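In this view, the complex is presented without one of its protein chains, the others remaining in place.
Letters A and B mark the chains as written, and numbering starts fresh at 1 in each.
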Amino acid sequence: MTTSEKFNDKRSLLYRCYQQQPAALTAEIDPSQLGLHDFSVKLRYGFRGPQAHAVLSAAQITVPSAANSLCTTPSGELVLRLSNSEYWLLHPKASGQQTLLESQSTEQCYSLFCQDSHAWLVLTGPNIARIMAKLCAVDLREIVFPHGAIAQTSVARVNAVIAHHCFGESAVFSILSDSASASYLWDAIQDAMQEFKD
Amino acid sequence: MKMINCPLNGLRNSSEFVYGGEVKDMPDHRNCSDREWAEYIFFHDNAVAVVTEWWLHAPSSYWFIGERHTASDEFLRTYDPSERFNTRVEFAVPVVESEK
Partner (left out) sequence: MNNLPRLKEPMGSLIERDQPVTFTFEGQSIMGLAGDSIASALLANNQWLISRSFKYHRPRGPLTMAGQDANTLVQLGGEPNVLADNQVIGAQMQVSGQNYSGSLESDRDALLGHFSRFMPVGFYYRSFFKPMGAWEKWEGFIRKKAGLGVLDLEAKPEYYDKEYLFYDLMVVGAGPAGLSAALKAADAGAQVLLVEEQRLLGGALSYHRFDIQGQQATSTLSSLVDKVQAQQNIKVMLSATCNAWFTDNYLPVIQAKRLFKVRVKECIVASGAFEQHVVFRNNDLPGIMMCSAASRLMKHYAVKPGQRAVVLTGNDTGYLTALDLTEQGVQVEAVVDMRESSVVSELQAAMSDAGIEVLLGSTVYEALATKGNKHVSAVDVRKISAPGEVASQARVIDCDLVCMSAGFMPAYQLLCQAGGQLSYSDDTAQFALSNLPAHLHLAGSVNGVHQLAQVIKDGQRAAALALHNLSLSDEVIEAVTCQSNHNYHWPIFSHPKGKDFVDFDEDLQAADIVNATRLGYRDIQLVKRFSTVGMGPSQGRHSALPTARLVAKATKRTVTQTGITTARPPFVPEKLALSAGRSFNPVRFTSMHHRHIALGAQMIAAGNWRRPAYYGSVEQREQTIQSEALQVRNKVGLIDVSTLGGIEVRGPDAAQFINRIYTFAFLKQPVGKTRYAVLTSEQGVVIDDGVACRIGENHFYVTATTTGVDQVYRQMLKWNAQWRLNIDIANVTSAFSAVNLAGPDARKVLQKLDSDVDLSIEAFPYLAYREARIEGIPARLLRVGFVGELGYEIHVPASCGEALWDLLMAAGQEFDIKPFGVESQRLLRLEKGHVIVGQDTDSMSHPGELSLNWAVSRKKPFFVGSRSVDIVMAQTQTRKLVGFTLDASIEQPKEGHLVISGGDVAGNVTSCEYSSSVGKCIGLAFAAIGDSQPGSSISIRVDSGALVEASVVSLPFFDPDNQRQEL
């Protein structure tokens, strides 16, 4: 695996939206405040296959015991389990260093290309469940969708993985969705957030 | 809107699902008659009964099997296809003409 020396400018598909909205490019976010944040350039991997569990365990990564749930590593990485044999690792603090061709598959543990196939949006603030109720038919209220829960569903008619986890003390939703639909979904969520602003 | 119980994702609105046709056993495609093959491809009983069908949970691209009553539209059971299909399917190498 060689890392490029010349090219290191991987771009979120929301990159152009940000050029028009520089305020959204803040590095630090306040997860207790209403906000939608683009984490698409942050590092993430996906693995699937009969050996995926074994490969992750060998790397000292604890995985959730059931499908559609997640756990957090001591260093703040998120480990999502999407089926009996599919796991995604999200690194909220690291930028993408590797791309799909570089994360190696091994026999029966196949790397998925979620760094590029999926945008990663993070919805924060006190009303995240109500905002999502304007976009999504799954009940995401805390009582039925607690921390650690994952819903694979349709958000504004786009397929998405919704993961309920914490940044610090604050509950947030990570929304992983088709990267090509990212700017559409960004606008749809912003529109739904409008009534909760100011 | 009806809800369907996905074995992987739980109860969801039917709008998240795609119908995949009845679960049918494929006849021996090389030795069955044209009639048998046509029945497999085109014919449906369309009876008031419990039918076994393929359903796809689209957001997770997960296929499962559902047993549904065609009159009440009620799902009696949904389950992972591995319950029914648990062995690798092989197709015989064709017999060469001259050996016939």
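Everything that follows uses one rule, which is that a residue touches a chain if its C-beta (ideal position, glycine included) is under 8 Å from a C-beta of that chain, and two chains touch if they have at least 3 such contacts.
For clarity, every value in this text was computed on a predicted model and none was experimentally measured.
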Touch criterion as defined above, residue of A:A156, A:I175 or A:M193 at the omitted chain: A:A156
Residues of subunit A (touch criterion as defined above) contacting the omitted chain: 2, 4-13, 15-16, 40-41, 48-49, 96, 99-102, 105, 107-108, 110, 112-118, 130, 133-137, 139, 141, 144, 156-158, 178-181, 183-185, 188, 191-192
Where the unshown chain meets subunit B, residue by residue: 1-3, 13, 18, 20, 29-30, 32, 34, 37, 41-42, 54, 56, 61, 63, 73, 81-82, 85-89, 91-94
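Note that in this section only the chains that are shown with their structure count from here on.
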Cα-centroid distance, subunit A relative to subunit B, in whole angstrom: 33
Sites on subunit B touched by subunit A in the complex: 8-9, 12-13, 15-16, 57-60, 62
Subunit A residues touching subunit B - in the complex, by the definition given at the top: 67-68, 82-83, 137-138, 151-154, 159-160
